[in-house]
Structures are given as C-alpha cells and as structure tokens.
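Before I ask anything, let me first share the structure, which is written out below as structure tokens.
One chain of protein is taken out of this complex; the other chains stay put.
Chain lettering (A, B and C) follows the sequence in which the chains are written, and residue indices restart at 1 in each chain.
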Amino acid sequence: MFAFIVRRIIQATVVMLVIGFIGFSVKHQLGDPVRDLVGISVSIEEREALRQELGLNDSFLVQYGRFLKNAMHGDLGYSFFYKRPALDVIFDKAPATIELVFAASLIILLISVPVGLYSAIYPKRFFSKFAMGVSIVGVSIPVFLTAIVLIYVFAVQLHWLPSYGRGETVDVFGWESGLLTIDGLRHLVLPSIALSSIMLPLFIRLIRSEMMEVLETEYIKYAWAKGLSRRRIWMVHAFKNTLLPVITVGGVQLGILIAFTILTETVFQWQGMGFMFLEAVERSDTALLVAYLVVVGALFVVVNTVVDIIYGLINPTVTVASR
Amino acid sequence: MKGFKIISLLLMLLIASTAGAKTLKLAMDADPVSLDPHVQLSGGMLQYSHTVFDPLVRWTQDMKFEPRLAEKWERIDANTMRFHLRKGVKFHSGNPFTAKDIVWTIDRLKKSQDFKGLFEPFTSAVAVDDFTVDVKTTKPYALLLNMATYVFAMDSVFYTGTDANGQEKDIILKTGASFALDNESGTGPFIVAEREQGVKMVYKRFAAYWDTKSPGNVDEVVLTPIKKDPTRVAALLSGDVDFIMPVSPQDFKIVGNAKGINLVTMSGGRVITFQLNQESRPEFKDVRVRQAIAYAVNNEGIVKKIMKGTATTAGQQGPKGYVGYKESLTPRYDIAKAKELMKAAGFEKGFEVSMMAPNNRYVSDEKIAEAVASMLSKIGIKVNLKTMPKAQYWPEFDNRAADIMMIGWHSDTEDSGNFSEFLAMCFDKDAGYGQYNAGNYCNEKVDALVLGAQVETDLAKRAIMLQEVEQILYDDAAFIPMHWQHLSWAAKNNVKLEAIVNAQNFPYFGDLVVE
Amino acid sequence: MALLEVKNLEVSFALRHGDLVALNDVSFTLDKRERLGVVGESGAGKSVTGFAVINLISKPGRITKGEILFDGKRLDQFSEHEMRSIRGNHISMIFQDPMMTLNPVLTVGTQMVETLRAHRKISKAEAEKIAIKKLELVHIPSPERRLSQYPHEFSGGMRQRIIIAIALLTDPAIIIADEPTTALDVTIQAEIMDLLLELCDAQDMALMLITHDLGVVAEVTERVMVMYAGKVIETAKTIDLVRNPRHPYTKGLINALPGHGECDQENRLQQIPGTMPNLTEIAPGCSFHPRCDYCQDICRSTVPELRQIGESKERWVSCHLVGKGQL
Partner (left out) sequence: MQTKRQKFKESYLLYSFKRDKVAMVSFTILTIFLLAALFAPVLAPYDPYDTASIDIMDSEIPPSWVADGDSRFFLGTDIMGRDLLSTMLYGLRISVMIGIGAVILQAIIGIGVGLVSGYMGGKVDAILMRIADVQLSFSTLMVAIIVSAIVQLTFGVGRYEQLAVPLLVVIIGIAEWPQYARTVRASVLGEKNKEYVEAARVIGLDSKRIMFSHILPNSLSPVLVISTVQVANAVMSEAALSFLGLGMPVSRPSIGSLINAGFEYIFSGAWWLTFFPAILLIIFILVINLLGDWLRDVLNPKLYKG
C-alpha cells in the first residue's frame, strides 16, 4: 500500500512537471496580458514599464526557474485579472465545478444503474429496447446542443428554471455551496442534466452489456442452481461483478466529465473552473492557465488513485499494492 | 416547480409593496475589474464609478454638463477654473467631503497610468477654502469641463495611511492586491456590499446620500456578469434578471417583441474603422486606391444586415453632436466608381492584402471584417482575413501586422480632437500622437490643425478647425469609417431605464426608478 | 416409486428459424441412493437433461413435453418460486469447472451461508456452523479461517471440495454432478470422485453423474444411460452395459476404452469414425446411421424406438437391428 502511494506520488509529480513545463514553455507567447489591464490610450512606455514590473521581459529560463521555485512553496503565480494568487482563484472556483460534477454523477448513477440492470435482465421488453434506442441517440447529441435545448425549453419558453449561474450560495467553512439553498439547487438542475447527458447513455449501455455478460457466466447459473432468490442473484452476485469494469471505466469517465464541464459551464455561465479556464485563455491570463492545468492534472491523479483503491476493495483478486 | 415560482413571485411582490425594498437584478457583459476607480480607464470602470462615486460634473442625455459635487464653476483666468463644491456631502465611511478630497483625487489621477495622459494639461488643484477649488492647466484648455467628468471624489482620509500589509493605502496597482482594490469610500448613491469578482457584485443604497431630490428608489443592485450574448438575453427573457446591457443586434427582434420588456437604444460615440497601412502596402499610398476602397464598402448594408440597424453609418470620425462633425461627410458606396478608381490607379486586376480584426472586442467585429473582405473582393482586392481575441489582437495591432487593421475608437474626452490625436496624426512615439494610427497616414496639415485646436478656447473657431480635419481625412480617404455603434439596454417594463441612460453608456443607477 | 422419474421429456430451443429439439423423448428414473451415469459426447444432451430436472435450461430453451416427477410431485409444473425451494435444497448440482462456478467477488463463507439461509430459517452464526461442519466433511483444513477467504485463494481441487460441501449443506436427496472432475488435474480426479461417492453413501443421497467418460461411469455407477444427439439410445445396469454393449454406438464407446473390446490383445484404442451431428443437421431415420458400420435401409428411413431387450427389465436399446439376429 505504501509503495503504491509512493509510486503514485512520483507519477503525479512527473505529470505535474511535464504539465508545468508545457504550460510554461508557451507562457510568454500567449498574447499580451498587459493590454487587458490598461485603458486603450495608455502610452507604450507605460505599458513597457508594467511589463518590466510583471517580470514578463525576463528570459525564459529565468521565468521558468522562478516559476519552479515558487511552485515548491505552493505558489503557482499571480492571476493578472483577479489580482490574486492563481491557486486561490482556482480554489474559489473549484466548489462550483465539483458540485456540478457531483450532481451530474449522482444523476448518472441513479438513472444508469436501474435502467442498465433492468434492460440487461429483461432485454426483450419494450422499456429496455426503448432505453437502448434513446441512449444511442443520446450518445450522438453533443453536450452543448443538449444544453442549448434545455435552456431554450425550460428557461426561456417555460420559465421553470433559471438559465445561468449558480444562484444563491452559502459559505460552509470556506466552501461556497449551492447545494443548501433552494435557489442554488434550482440553478443546478439544468447544468447537471446537460453535463450528465453525455455520460448517461454510455453508462446505461456499459452497465447493460457488462450485466448481460455476467448473467451468462457459470457462477450465476450456479447461483440459480443453489435456489437463491432473484434479488440476491441479480443484486449481489451479478451486480457486484458488473461493478468491477464499470468502476474502471467510471474512473476514466469522471475525467471526461471534468473536461466536459468546460463546455457546460460556458453555456450556463457556471462560475466554475472550466468557465474560468476559457476566460483565462481569452484574457491570456497565463498564470491561471498553468495553475489550472496543474490542478486538473493533480485532480486526475487523485481520482485515478481513489478509483484504483476502490477497485481493489471490491475485487478480491487484485491487491492494491500490485497495481 | 412552477407553483413554487408563482408563490415566490407573489411573495416578492408582497414584500416589495409593503416594505418598499427594491432590488434590481442587473446583468452586464463584465463586472468592474477593481473597486479602485483609477486602476483602469474603461467603460466598465466608469460605469462603476458613477454608481459608487460622484464626479464634479456629469453629462446629461443632451450632452450638457450637470452639476454634481461641483455646484457652480467659473473661469478665473485663461489657465484657471474655479469650482464651488456642494456642502453637507458625506463619504460612505462617514467622513465629510471637502475641497481637500478633490485636490487629493486629482493628484492621484495624475499618478494613475491610465488617467495621467488625460490629465497631463493639469498642473495642479488648489483648495481655496473647504468648499472651493482652483484647477490650473499649463495652457488654455478647452476641454477642462469634459475632464471634470472624470474627477470622482475619493475619500482622502479613508485612503491615507498604510493597510494591514504595510502597503500605502492609496497605491494604484494593476496586478496586485491593494487597499483600494477591495475597499471603497465614495460619495455615490450606492455602497459595495458584496463582491466576488467575475461572479457577483451587490450594491446597497447609501442611506446618507446627499442627492435627496433624486427620484431613484432602488435599494439594492445585484450585478451579475454574463458574457455570452444569448445567455444574457435568456436570463432577461426567463425573468432571472431585470436589466441587461448590452443587447446584441441579433437579439433586438426577440427582446423588442417580448412582452413586458423595454428595449432602449441610443446612438453612441464609438466609431468602427479600418486603417490601410501605406507602409506595408505601397498600393495604399495612392489616394485613388484608398478612395476606391471607401467607395466599395457598403456601410448601409453592414448596418442593416449585421448590426440590424443598431448603428449609424459613418463617413467621418466623430458622430453628430461632436464639434468636428460635418453633415456633408457621408458614406459613398458606389461599386462602379470604385472600379473606375482602381482602373485609374492602374490596379484593374487588383492585388492581395492581409487583414486583421478582433473577434470579441466590438459589436459583431468578426462579421463586419468578413463582410468588408467580401466587399473588397468585388473590386479585385483579395483579402486574407484573420480574426482573433483581443488579448492577441492588440500585440498584432502594435506591430501593424496586417495591411488592413480594424479599430474602434471612443473619445475619452467626448471631443472630436481625441480621435485624430490617436488615430490620424503622424506617429510620434515621444509625444504620444498617432499611437493607434496603423495606417501610417501622415499629413502635416492635419497635425497642425489638431494641435491648434487643443489650445484654442474660442469654441466656434475650434469647431471650424476640427471640421476641416474631418474634411481632409474624408477627401484623402485616410481610413475607412464604418459606423458608430449604438448603445443598447433592455429591462422589464417596471424598470424606467429611459431616464437614466446616455450616449456615454453610464447609466445613472442612483436615479433609477423601479415601479 | 422412484425418487425421480422423468417421462418423455422434450426440450426445445426457440430459434429464429423455428424450434430446435435438444432433448427428444427422454425417460429415466432414479431411485433413492442410486447412482446413475449419463454418458455421451458433448452436445448429446446430457447436461441439458441434468438442468432440465431442476428446470434451469438456459434461454431460449424450455421443456416442451413430458413430465418430471420428484417425490411424486410434477416439478415441470412448479412455479419459479416453488422450484427455488427444490434447487440447492432437495436437488443439488455440482458444475464442471470449479474455477468458474464460485463467484469471484464473494467469500466462500458468504456463498455457503446464503445457500443455507435461502432454504432454512436460521441465523448467520448457525449457518456458519453448519458450513464449517460440511467443510470438515470434505477435508478442508482449518475451515473457520477458510470461510472468510475468496475463491481465488483456493486451488482447483479445493474449490471442487467446497462446491461438494455446498451441495451437501442442505442434505439433499439428489446430487446432479455435471462432469465434476473433468476440469481438474488428473492426479486429483480420483480423489474428488472417491470423496463424492463416499459422501453420497454416508448421507443417503442419490447421484446423477453426467460425464463423457465411460470409464468413470463403469467404475462408480450402478446404472447407465447412453445418450446420442438428444436421445437415449441405450440404458442398462452398468455391469451389463460394459460387458455386453448392444447399440453400435455403445459398442464403439466401450471399444474406445483402454483394456476393452474385441481388439484388446493388441491394446489398441478404437475410434468411432466421424463426429456427432450438429442438432440442426440430424439425418432422417436413426441419427447414428451415418457413422454406423451396420447401417441398413431401415436405419436411413425410420426412427428406431427405445425398446426393452432381453430378460433384464432395465435393459433398453434404440436400434432396429439389435435382437433381430443382425447384432
């Protein structure tokens, strides 16, 4: 276990270093942030002075050295736009993204598991065929289109749900949460549905096909021969085995979900990391870009490690340390 | 959900009618970048300044000066203007407002990177007594009152000393944390109650506001930045917000037709132009080629189709109402004439040029550029167009990276001279003239006239000089003017926005009435 | 009355092109404590017969004709719920491959306890006690500790012992063992088979041993039933069948055994030429006729009946030629 964690940390560090370097090596070419800071009629000399002050005129190596040194102390640079340390900005935005991903994952789980299992157990029934048909159409609709349609129908035409933003949030120990107010939850509905729409069909199909495969196995037949109840066979014997590949794939999909927050947050103006990332691209707020990459990289490594540990817990034939 | 919505709406109405507390939910394309009014000279920051601070004087809808913190003013000599200040005004901090604060504010303006250029003609401000200030300039300065609209009184006591980090409280930092970044004390109608940058800003009515005659009855303004045009419109249509600005042209129809929503537009002062670089493209040195391009561009079509009528076609720099405006200088779309001129210049077969334009700076900037490119191809000029976000565009613009560059300009002084100083005068790095003249157009006569107008205090003479400048630029086809963007706002019908908007796009939220 | 009586059983698989008959008119009985061998090549329908008894035929198969009587009750008419109280309780099954039979993600204890608690109203602790006792019966060392282990922590032989222990949990009347040793290492095959027989005797259980290995059947069973292409072609006391096979196919099987048949001086293994037909392409008449050395016209046209031959009541053969002087 210990060796496993050490290995993971080393891996994470390498990933971070690579990301840091990539991010950084293009940093001084990413447009000129100074122009966004000053009014248009400011003179060239004033701008030059500001560049000097920001250290934008130093050589690449000097800047990279400074970046690495600061990164050691948890300082990933200073956001030009927010006038605050980039990490602080990201940590302020993270709750919004995490809550969105959480809500979307919840929707995915709550729908895909029952639907997937049902259509695996009763593949010939109408509902199963219907679910499969809907899911393949679902896979084929880009998430931004889903989002647009949702806004148009539920916000603009029906006036049922708000169309943008997070609504009212509550500060819980420094975590800006939208889960605790009715307004916040109402704002969460459309974005989380939109975000889940890309993964939901995939998960239904995945759970269905895995479950069908498991139901064909000898040990399930044996379980029937032992006279166990259907519930026990489906929910314990089959489902637990179905979970294994679903968890592995789920870990990867969670990463994809985070990527798709960039799309969803943009359409819904959801004040999370993804939205911030695209704005940072437009503003050439390079410190924020690099910090975002590093944080998301770290997030992926953590998620994968957790997935591996959970996998190890559920699958007795795999010990965590050997992975 | 719907039931809940109705109940909450009823509740809101109930509260509103009994307690009289009125909240305005406002959505703009961006929120203020700082609480320090001197950190950036931009429309957004000036809008913020008018909400939280008060200027000496401000513009009315008909472009007149309205006394605010200055009750009266008089010219003492050619270089001095005396302002008599309002008495009994308090800052948000509770400190009383005096002449000292104006002197302090002007001093700070002269230190600000963004404002120091504008206040360069100002030598000093002197407090004569607690409520009288003399403002002195180096030379006779015609635009002194125009500049007074930028003097938003800051609380000199509040901003003096050092903060918790040992940093001077009055420091102006563009990229770092400063006291003024997160704290404000102005005399304006609203106090910043809450601010989360890029997410939300909450203004609360200042209880001790001096202007008790103002009809304004909004107690709280919640500003949410919504950058994407459709999302902002959706927010208004779905009832999530009460007031949006700006409204993009393509949404005029739906917003205008929407029940219970009021759309207001007004012609603004920002001109959109294309500059033809005579250095990188020798063909542009030929006045006939430049004229041909001016004739080839269908301003009317672009305004009608792309801007959906939300712009006024332009044949010169400053719009109507500016002193240099000359009625006769109108767009001259005539393809046949354009082709003739090209032939006369010996470019019947045309040539190839590059063009650059931003894609997120001006209203429909990318589409305008595409349309112009397509129009030029009709007279044989093949255009290779590149569009990019403004963060990348400005460095390219500085390098004059393409043969044709797009630039929009709004005069900070609300005066015609400002256009020419930045866009049309010969490039002079030291004097700071022609800084945005990517066409490298240079005409000594224009320079002389513009410089002369700076010191000419006889307004009638000055107007003639500036009109002559426009005439020369028109005849020379020094640049290709497109149109002046309209300003647009939309709100629910109970929000009386017509009364508070103006051509400067500084809605005076303090005076806003919500029924 | 026999403990288990199967009469004229027909099992079909519903396919797109129509029904595929997997079992055709299969009848047999199994008495208390009796050991019945079911022999045939793979695909002959022996496994289907085993599963049909507990009505557990994989989809889209189903029983289309016939009766299954257990203790006088018509199992084929039982509801799914009633059937569950038979499976694993009165009739237990042992599957072929112990590596595939146990659920990999559940502990051995869980898989034993759940079986008991599906059929008896007892606490988990009591169930564990019984489980430990049964594990001892199958010679698993330190069974308490083993209960909390997962299948992959056991060797193949050990797993099959556990499966036997699971089969014994509810003291069933019948054990249906479908090739219980085929997947095991040759060295432990005999060991497991001996254990199974010993326990059947000790616990008064009947055994239905399904296998392709006539050798094993010859050694351990009392009666044998030979199947070919979904039909019973010969049934007899084991000793009679081995000494005197009547059906040409059975003859071939016996001859294929080492140390048997006409050519035993040369000790040569005799093979039956050809392969068993796919169920979709069964020839008309006797399904064995394409491979039969004695094939005659009648074999090609008429399906032979299973009829009693000779003096023994238990000797039945399905061949036109047997007892007519030709064979």
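Everything below uses one rule, namely that contacts are C-beta pairs under 8 Å (C-beta built on N, C-alpha and C of every residue); 3 or more make two chains touch, one makes a residue touch a chain.
Just so you know, these numbers come straight off a predicted model, no measurement behind them.
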{"item": "Which displayed chains the unshown chain touches", "value": "A, B"}
{"item": "Which residue of A:6, A:68 or A:137 touches the chain not shown here", "value": "A:137"}
{"item": "Given B:52, B:180, B:201 or B:306, the one touching the chain that is not displayed", "value": "B:306"}
{"item": "Chain not shown: contacting residue from A:94, A:249 or A:310", "value": "A:249"}
{"item": "Residue of A:5, A:49, A:62 or A:145 in touch with the missing chain, whole complex considered", "value": "A:145"}
{"item": "Candidates A:50, A:156 or A:207 - the one touching the absent chain", "value": "A:156"}
{"item": "Subunit B residues that touch the omitted chain in the full complex", "value": "229-230, 233-234, 237, 248, 250-251, 253-255, 298, 301-302, 304-306, 356, 359, 366-367, 370-371, 373-375, 377-378, 383, 385-389, 392, 396, 401-402"}
{"item": "Contact footprint on subunit A, counting only the chain that is left out", "value": "11, 15, 22-23, 26, 29-31, 136-137, 139-145, 148, 152, 156, 245, 248-249, 251-252, 255-256, 258-260, 262-263, 266, 278, 281, 284, 289, 293, 296-297, 300-301, 303-304"}
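In the analysis below, only the chains that are shown with their structure count from here on.
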{"item": "Pairwise touch network: line, ring, star, complete, or other", "value": "line"}
{"item": "Of all other chains, the one whose Cα centre sits farthest from subunit A", "value": "C"}
{"item": "Chain at the geometric heart of the assembly (C-alpha centres)", "value": "A"}
{"item": "Distance from subunit C to subunit B - Cα centre to Cα centre, in angstrom", "value": "91"}
{"item": "Subunit A partner contacts - residues on subunit C that touch it in the complex", "value": "54, 56, 58, 84-89, 92-93, 95, 97, 100-107, 114-115, 118-119, 150, 152, 166"}
{"item": "In the complex with subunit C, residue positions of subunit A that touch it", "value": "217-219, 221-229, 232, 236-237, 240-241, 244, 314-317"}
{"item": "Partner subunit A, residues of subunit B touching it in the complex", "value": "1-2, 4-5, 33-34, 40-42, 113-114, 116-118, 173-178, 181, 196-199, 224, 226-228, 231-232, 234-235, 237-240, 360, 389-392, 394-395, 398, 412, 422, 429, 432, 435-436"}
